[in-house]
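Only one protein chain is missing; all other protein chains are in place.
Chain IDs A, B and C follow the sequence of writing; residue 1 opens each chain.
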Amino acid sequence: MLDQGVFYFFAALAILSAILVVTRRNAVQSAIFLVTALLATAGIFLNLNAEFLFIVQVILYAGGIMVLFVFVIMLVNLDVALHQVQFNRQWFVALIVSAVLAAQVAAAIAVSRRTLYTVPAAPAESLEPNTERVAFYLFHNYMLPFEIASILLLVAMVGAVVMAKKRV
Amino acid sequence: MTNDSEEKQPPRPAEAEKSAGTPAAPSASPFAPGGTPSSEAPAKPVAPSAAAAAIPPKPGAPAKPPGPPPPPKEAPPKPAPLDNDLVRRYKTRFSGAIQEALLDRRQAILVIAADRLLEIARYSRDEEDFNLLVDLTAVDWPKREKRFDLVLNLYSFPKNERLRIKALVAENEPVPSVESVWPTANWLEREAFDMFGIVFEGHSNLKRLLLPEEWQGYPLRKDYDILQQDEAWVRENLGIDSGQ
Amino acid sequence: MAERYKTAGTNVETTVLGADEIILNMGPQHPSTHGVLRVKLRLDGEKVVGSECVIGYLHRGVEKIAEHRNYQQFAPYVDRMDYVAAVSNGLGYCEAVEKLLGVEAPPRARVIRTILTELQRIASHLFWLGTHALDIGALTPLFYCLREREEILKIFEKYCGARLTTHAFRIGGMQYEAYDELEKDVERFCKDFDKRVDEYEALLTENRIWVGRTKGIGVLTADAAIAMGVTGPVLRASGVQWDIRKAMPYAAYDQYEFSIPTGKSGDTYDRYLVRLEEMRQSRKICLQAIEKIPAGPILGKVGKVLKPPPGEIYHSIEGPKGELGYYIVSDGTTQPYRVRIRPPSLMNLEALDQMIRGHLVADVVAVIGTLDIVLGEVDR
Partner (left out) sequence: MNVIMPYVLPVLFALVIVALLPLLAGYIVLVERKVMADMQVRLGPMRVGPHGLLQPIADAVKLLLKEDIIPENADRLVFWGAPLISVTAAMLALAALPIGPFFQIADLNIGLLFILGVSSLGIFGIVLGGWASNSHYSLLGALRSAAQLVSYETSAGLAIVGALLLAGTLSTRGIVQAQSATGWWFIFVAPVGFFIYLVASIAETNRAPFDMPEAESELVAGYMTEYSGFRWALYFLAEYTNMIVVASIATTLFLGGWLRPFANTPLFNFLDYLPPLLMLGVAGYCFWRAPKQPVAVQKMFMVAVGLLCIALTLALAMPLAAPAGSLLASSKAGIHGAFWFLFKVAAYIYVFMWLRFTFPRYRFDQLMRLGWQFLVPLSIVNVMGMGLGLALHRQLNWPAAPALILGIVLTLAAGAYLLATGEKHEHPRVGEEEETSVDA
């Protein structure tokens, strides 16, 4: 009961903020609502007892990436961007893409309908701390993909540094 | 010092203000304690010119308006013509430009033609080692034909002596800027412009230094009156005729 | 956004980031411009690419005032220029007028003048050290410095009743006889003072942060310093061993033994060390001077009405900030025809632009501090 209430609250918050992100003209305000949307998602994670995911969402997305976003937005000249032609002329394309996406999600739900509702939810108290689970899977079962992803990120980072440097 | 200045002056070198300590000397030995009250006790003769003080003081150098008769004390300090090696060197180099060489209270003064100021300045720095422009200022003598004295106080580190160069400048007569010789003249000339309205030719940024840009008049001129400005302000801002 | 920033009193030329320059206005109401200095900085990011000083906010027309006062009346005004070192200002002015008159202060007066002026130099340097350290972020030295400065001000107060704008000297000597315990007070101060300077050094000299903030900052080579007309400790830190107290002794400096500290690289750290050492040397002079204060009159033979014969004089002393010169022209009346004051702070400040180029905004603060300017003197 309480769980559901919390879920709907966060879900509504996330959707509302997401809408505001794309409708605000002021980029900084958009960024703020994006942070809100991310935090609301984090709240849903917490509601699902996925504490580790919750905190990763907060630290990485809200605390790390969005700070950089805001940083950059503050530095660029917003007034110029405000008068420029935006991409929202392509609403027709966007509509098609979102319709396709919605159809996909609906199909996925329809296909997995049976399994989705038959698996009983585990009682929250009996779950072992999921931080350990995440670590176990990352460093055990999915070691190789994890390392590949790490190297990919490293390459991206080095590339960014090289590109950002004015003179070598 | 008034009493002994007469007897001490002849043996003293022409450029006054001299001491044994060259700038490079580390902590010089203690000077002779208090026997001679004059500050330039251990003077060393760099350019001795016995003639300097022997010549009777000329009354009233052109730079001075006729003052009241000197007080009845014995031999007050007075400007006197100067002729020593330094002056001779200057005179041979810039024959016509050195209008006068004076010694006033044991300080050497060269009066020069304003239009050759830059040349003389460069020579002073490069050949005579007057590498520090201590000060640049002006004095206003409104009754004179060329109303301003432009005064440059120079100092030479190697020689440890001072020299004052004066150029007589008329109102609205442009003077060559010495900024290229001594960069410090930048602000000093701006200040002279600010206070006296002397225009320096070739100055990189000649605008008022201390007073606001919109200031009217040049305050250190003798005929400047703050009342004009005050009344103008009162008229403009308060709409009445006089503030004073 | 550019438009928004313009209205906020600053001026963004195009954007904030990138190669474009920002104009940052520092002062006249900035906590570390030491009064009412205003510096317009052109910044590339946080790096200074150029600057312009706007001064004159404290201009009181001292030179003009002088032309309407007689010689004695003008003497108190000079105290208001470098209000951190009023005694030195007074000494310069009094000696200049004495030279103009052709009189000289009696030996006793000159020794006492030397003592007070050296104490004033210590006080001025202490104030500089405190505020300079504060600018760089060290809060505590300020209060230690003010504690010692207080001792000096107390001596001034005992001597002439005033602490800051003392008007301690008169033309021809001094008005007041030294009070009985002057020697004792000075000695007591000097006895403690050496340890106190060590204390400041313990806080700063070896401190990594302090060294990092001052070494290599605001470098002024000897040639550049001379070209910019810089004098005083700033010049000496650039390696020029020149001190008017030695080069052209005045007051009673020729009787005492002291050395002229110099720096090597002419950076902020050297200027700091030079001034610290100067305080020690001043203490040494004070100790020598109180050993033997000659007896005799304190006021020379000057009349009540001063009428210097026509002529002119340039006399300068080694003020705490540099060469403090007075160029006085007399027309033979009781009022000076023209008094020109050569303020050391003005010329030292002129070198600021050169010193801060290529540095960061934080260094600007450090360099302004290290120049030891007093706006009262810059603007007069």
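The rule we apply is simple: contacts are C-beta pairs under 8 Å (C-beta built on N, C-alpha and C of every residue); 3 or more make two chains touch, one makes a residue touch a chain.
None of these values were measured; they are calculated from a predicted model.
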Chains in view that touch the one left out, judged over the entire complex: A, C
Touching the absent chain when the full complex is considered, from C:Ala105, C:Leu119 or C:Ile136: C:Ile136
Hidden partner chain, residues of chain A it touches: 1-2, 26, 28-29, 32, 35, 51-52, 54-55, 58-59, 62-64, 66-68, 70-71, 74-75, 129, 131, 166-167
Interface residues of chain C (partner: the chain not displayed): 4-5, 7-8, 10, 12, 16, 19, 22, 24, 30-32, 44, 46-47, 49, 133-140, 142-144, 147, 203-204, 207, 209-210, 212-213, 215-217, 219, 357-365
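Here is the rule we go by: only the chains that are shown with their structure count from here on.
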Chain closest to the assembly centre - both centres taken as Cα means: C
Centroid distance [mean C-alpha coordinates] between chain B and chain A, Å: 77
CA centroid of chain A to CA centroid of chain C, Å: 61
Centre-of-Cα separation between chain C and chain B, whole angstrom: 23
Chain B-facing residues of chain C, complex: 55-56, 59, 61, 63-64, 67, 99-104, 107, 226-231, 240-242, 246-252, 254-260, 294, 301, 307, 309-314, 316, 323, 325, 327, 329-333, 337-338, 340, 342, 346-347, 350, 379-380
Contact set on chain B toward chain C in their complex: 1-2, 5, 17-19, 21, 23-34, 37-42, 60, 64-65, 67-68, 70-71, 76-79, 104-105, 107, 109, 131-135, 137, 139-140, 151, 153, 157, 160, 162, 164, 182-184, 186-188, 195, 208-212, 219-220, 222
